[in-house]
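Every protein chain except one is present and positioned as in the full complex.
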Amino acid sequence: MIENIWAIPLFPLIAFVLLLAGRNVFQAKTATWVGSLSAFLSFLGSVAALWVQLSEGNHLSLFPWLSFGETTIRFGIELNQLNVLMMILVSLISFLVQVYSHSYMKGDQRVPIFHAYLSLFTFSMLGLVLSPNLLQLYIFWELVGVCSFLLIGYWYFKPEAKRAAQKAFIVTRIGDVGLLIAVILTLLYVGNLELTTIFASLDAGEIPPGMVTLIALLVFVGAVGKSGQFPLHTWLPDAMEGPTPVSALIHAATMVAAGVFLVARMFPLFQSSSVAMDTVAWTGAFTAIFAAGIGLVQYDIKRVLAYSTISQLGYMMFALGAGGYVAGIFHLMTHGVFKALLFLVAGAIIIVFNHEQDLRRMGGLWKTHPTLGWFFVIGCLSIAGIPPFSGFFSKEEVLLAAFADGRMGIFILGIVTAFLTAFYMFRLFFLAFWGKSSIETRGKTVASTMIWPMGVLALLSILAGFVEVPGHHLSFWLREGSDTISGKVGEASIWVAFFSIAVSLAGIILAWAVYANKSIPRDLLQKPFPWLYSFLHRKCYVDEMQRAIVVEPYRMLGFLLSAFDRYIVQGIVHLVAGIPRFAGAIVTRLQNGQAQTYALVSVIGLVLLIIGLTAGRLFG
Amino acid sequence: MQINGEFIAFFVLSIFAIGGAVLLMNLVRVVHMALALAFTLLSIAGIYLLLNAEFLAVVQVLIYTGGVSILMLFGIMLTRHRDQEGDSVRPWHNLLSFLGVGSFLGIVIHTIYNAPLTEITAEVGTFSTAWLGEAVFKQYVIPFEAVSVLLLIALVGAVILARKESKP
């Protein structure tokens, strides 16, 4: 049984090949069946793997793939707690998203292709989490990037989608370069790319400490690119140009989770370097509050959710940076569930409002679509951290980890972010569900294939927290057999919990007061601080800064180089080509097929030959 | 250089030969050219006589002035013999030809007049057609046979080439 783990990522791959081959043959319905069935089989396999893992422990199987010199790179699969957890998360959300897509993508011309991409995405992510080897991980890492490119640009006829896809690809690539350098450095210093070997040599202290820090930071650069941390987060909001199910998949389970997963997977490496841990923690904390701040003022429903994702990823990062290994993974899991829920509901809302995404034109949905409302409330409460929803427990763990690690600055940032999160999520909720809308929503039903995936996710959003509380089952399970991963368990200060609940409630009430009750005017803060508002509204000008600092100089350089190429290099090329052509034109005229011309040439040649041979003697 | 009969004969014959050749270059009608050529060849036969090659002179008259010239006339008449050598449309070609041939002639003449050639003369009294016949049929019999075969082949080949192609 355990030897057949490799089959789990194979189901989506088969589905991908099938769908790609039959993209002109399959009906939309068949395509959905193929895609979601493969994801479901993967999910079943993952659950089986969990069961096996619980009963038999970890598993590692390798085969040699590439040998050079004394180094052999071995590919294979590794099964441990983290991998199993990620596999379940990925396959489950992929399954639900594919079912959901059936209704969401109704009427689209290329549904089989869409499902093919989704399947490839699932395959890449499953392969990524199963990799026991840094190189294999890197390969799947890039595959994930390609899939996100394909899916964000799925509606490639929209120029925004095209641009967003390119942006996502290029910005994450900056991070990928960091990861690639880290892989090369690791090969250089460890001589092997297997994670177990790397950790073993870390324990033995074979890598110089400076190099450990460097490698860890470079790995983190990769994670920053994929997980949308500051300053490489700009692709994530733009990625909202893709279809909403794709956003759900990217934000909940696949693309952005890859970065956090990578940091968690390489956790021993980070633990060996306090500089790296600090960097991770502070980057995460800054990203959390920064993205939350931007999220306050955005009006595109999907963009708000995108910024909330960035913010929550910041949470995970600073949890990991603060040594809260379990907290980070726990939050990754719960976030995957409730963010998928929120995105699916948002997709339904967008459908109901005739593909209108501007919050200012929404409203009054609570009366016409209470089911969506309930689901959305569950998601919002979960992300805001209200018990007993899953987000509460994981956020508690995260904050506790920061607190227990003694990083008060980060802890305070986390608390403020919690307040902002609650505020902007409920701002979103009240704007969409309260008040009135200019768009008629009555009579628009949401298809059942969209409702029940949301239902499953809502149920999980409520229940997912209880794997950890009470009893810390998840913590003990995740730590099992890995002595390197230390951390703080069971040091819960009860006041932290109450404090964060109070803060979140304050945020919710404030949002209610501003957007539902309207007892506080909306522009209370906007009026005295217009610069702050526009600063946040323009996403802190990060895009503009990147453009000015990086893009424009490169464009100038490219312009210069193209001018050089066009006028100098091409000129030389034309000259070189022109000389033989000119000579050839002359010779061609001689070659006119007339014997007399040939004879003349040979007579002149003879004369020249005689003169040449005897010049000295003739006239000497 | 003393002026004797041989000199006068050579002078007259060379003038005839070169004059015929120049006419060959400059006449317009092809038939006239053929006559000019025959005249030159006849003069060359005279030169052979001066060089004590009586048999060759006769052969020259028989084959060239007789046979070959007639052959040429046939060739002219079988083709478009009213053709005239029109104005040259290839001035560059002609100029280059003139320059090339001229410099070639210059070099050759220069070489001839600078070469240390002996004034030794063979025993011309011993030259005889009988000796020539013996040499050809004894010493040079194999080249002679080869040449006769060559002539036969040329004859057959010329007939095949010139005959009208039978329609398949």
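We call the chains A and B, going by the order they appear; numbering starts again at 1 in every chain.
Simple rule for what comes next: contacts are C-beta pairs under 8 Å (C-beta built on N, C-alpha and C of every residue); 3 or more make two chains touch, one makes a residue touch a chain.
The rule is simple: contacts and distances are computed from a predicted model.
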Task: UniProt protein name of the chain not shown, from "Response regulator", "NADH-quinone oxidoreductase subunit K", "Septum site-determining protein MinD" or "Cytochrome d ubiquinol oxidase subunit II" - done: "NADH-quinone oxidoreductase subunit K"
Task: Option touching the unshown chain, where A:69, A:107, A:406 or A:593 are the choices - done: A:593
TODO: Over the whole complex, note the residues of chain A touching the chain we left out.
DONE: 591-596, 598-600, 603
Open item on the list: To test your reading of the contact rule: which positions on chain B touch the chain that is missing from view?
Closed with: 1, 6-7, 10, 14, 17-18, 21-22, 24-25, 30, 33-34, 37, 40-41, 44, 47-48, 50-53, 55-56, 59-60, 63-64, 67-68, 71-72, 74-76, 78-80, 83, 85-86, 88, 90, 93-94, 97-98, 100-102, 104-105, 108-109, 112-113, 117-122, 124, 126-128, 131-132, 135-136, 140, 143-144, 147, 150-151, 153-155, 157-162, 164-165
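Throughout what follows, only the chains that are shown with their structure count from here on.
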Task: Residue numbers on chain A that touch chain B, as the complex places them - done: 596-597, 600, 603-604, 606-607, 610-611, 618
Open item on the list: Using the touch definition from the top, list the residues of chain B that touch chain A in their complex.
Closed with: 93, 96-97, 100-101, 103-104, 107, 110-111
